[in-house]
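The structure appears right after this line, and notes come after that.
Only one protein chain is missing from this complex, and each of the others stays in its spot.
After this line comes chain A, so read on.
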Amino acid sequence: MAKRARGAPAARGALAARGAPADRSAPPGPGTPPSRGTPTARTGWWHRLRRDRTLLLMVAPAVGLLLLFTYVPLLWTTVAFKDYDPFTQGLWTSPWVGLDNFGLLFEDSRFWDAFANTLSITFIQLVLFFPVPIALALLLNSVLSDKVRGLVQSILYLPHFFSWVLVITIFQQMLGGAGLLAQQLRAHGHEGFDLMTDPGVFKFLITAQLVWKDAGWGVIVFLAALSAVNQDLYEAAAVDGANRRRRMWHVTLPALRPVVALLLVLRVGDSLTVGFEQILLQRDAVGPGASEVFDTYVWWVGIANTDYGIAAAGGLIKGAFSLVLVLIANKVAHMLGEQGVYRK
C-alpha cells in the first residue's frame, strides 16, 4: 500500500489536460500539474473522477458483485428479528417479533449440542492438526537435496486441490465398511470395521481428513518463514557450541513464533467454523448426534426446515461470537508480545 508518488507528473498532466474543463482550477504551478500521487485540495473530486474514470470502470464489476452478494444479503439478516415466511409475506411486510427467534434457538437442545460439538472439534483440531504443518515444514527444511524437497512438496500440496467430495469418497474407500482396510482385515480372518459411520471416532476421522487434505498446504507459510531466517545465526550458534536441538530451540522456533501466533489467533477467532462442507457430506452417515456443528445446524434449521428466522438468528450469534473471540485471542497475543492480526 505504498503511497509513493509514482505517476510521472508531466505525463499525468498531459493525460489530465485532455480531460475535464475543471483542469484549469487544478494546476498548482507551472510545470507541476497534479499527479495521482499528490492529491491536493485544489484537485477537485470531479477532476479526479474524470481523470481516473478508466480505473473506476475496471473496478466496477468486482465491486458490484461483492456489493450484491455480500453486502445486500445483510438486509436479510433482519429476518432474525422477524416472523419471515417467503411464501406468504415478503421481507419488508413480515412482522417484527423482537428476540423471539433467539429464544426459540436457545430452547433447542440440538443448538447446544451443535455448539458443544463445534468447540470440541475445534479443540481437537488445534491439538492434532495445527502442529502437523509446522512439523512437516521443519522436516522438509532439513532436507538438503532440492530435488527431493521439491518432489515431496509437490506431492504434499496436491490434496489441497481435491474437492471435499473426492476426499471423503477416498477415505470411504480406504476406511469405510467396504474399504481397503476392512477388506484386508477380513481377508486375514479379522473382524471388519467401518470408521466412516462410527459416531465415536467421527471427530478424529474428520481431523484425519483435514490433515490429509490441508496439512501439506499449511507447510507453505512455515517454509517461507524458515527460509527467511538469516543462516548466519545458525552458523554463529553452532560456532558457539549450540547443538542441533539448541539451535532449533533458540533460532528456528523464535523465527516461527510470529507466524504461529498469527495463525493461532485466526484459528481461535474462527472457532465456530469447522469444515462445513466436509461435515455436511458425512452428516447422514454418522447421524447428527456426533456430527452436528454450528454451520450444519443453521443449514438444517434454515434450508432443510425453512425456519429462516431461527437459522438467521443462529448465523448472527455466530458472527458476534466470532468477533469477540478474535478480539480476545488478539488481546492474548498482544499480552504475550506478539503482533496478532492487528497492531495494538
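Convention: a residue touches a chain if its C-beta (ideal position, glycine included) is under 8 Å from a C-beta of that chain, and two chains touch if they have at least 3 such contacts; residues count from 1.
Methods note: contacts and distances are computed from a predicted model.
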**Options "Lactate utilization protein B", "SufE family protein", "Aldouronate transport system permease protein" or "Cysteine desulfurase": UniProt name of the undisplayed chain** = "Aldouronate transport system permease protein"
**Fill in**
Across A:Leu67, A:Leu99 or A:Leu253, the one contacting the chain not displayed is A:Leu67
**Message:** I'm checking contacts with the chain that's been left out. Which of A:Ile168, A:Leu226, A:Val265 or A:Ala333 qualifies?
**Reply:** A:Ile168
**Message:** Just checking the interface: what residues of chain A touch the absent partner chain?
**Reply:** 2-8, 10-12, 14-15, 35-39, 45, 48-49, 51-52, 54-59, 61-63, 65-77, 79, 86, 91, 136, 139-140, 142-145, 148, 152, 154-159, 161-166, 168-170, 172-174, 178-180, 183, 186-187, 212, 216, 220-221, 223-224, 231, 234-235, 238-239, 243-244, 277, 280-282, 284-285, 295, 298-299, 302-303, 308, 311-312, 315-316, 318-319, 323
